[in-house]
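For this view, one protein chain was removed and the others were kept in their places.
On to chain A.
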């Protein structure tokens, strides 16, 4: 299991992570200095 996981991690998760961060970080880690609020519109109530 472990080698397969490592393989997936390095060859799938890592490049995917790099690529997606270039476009948009789902974890919104970068601080928006000029933002006046960190509230976002609610996503509750929408189906998955």
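Keep this in mind: a contact is a pair of C-beta atoms (placed from the backbone, for glycine too) under 8 Å apart; a residue touches a chain by one contact, two chains touch by 3 or more; residues count from 1.
Following the convention adopted for this analysis, contacts and distances are computed from a predicted model.
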### Message
Just to verify: the chain that's not displayed, which of "ABC-type polar-amino-acid transporter", "Carbamoyltransferase", "STAS domain-containing protein" or "Nitrite reductase" does UniProt list as its protein name?
### Response
"Carbamoyltransferase"
### Task
Could you please point out the chain A residues that touch the chain left off the display?
1-2, 5-6, 9-10, 13-14, 16-18, 20-21, 25-29, 31-32, 35-45, 48
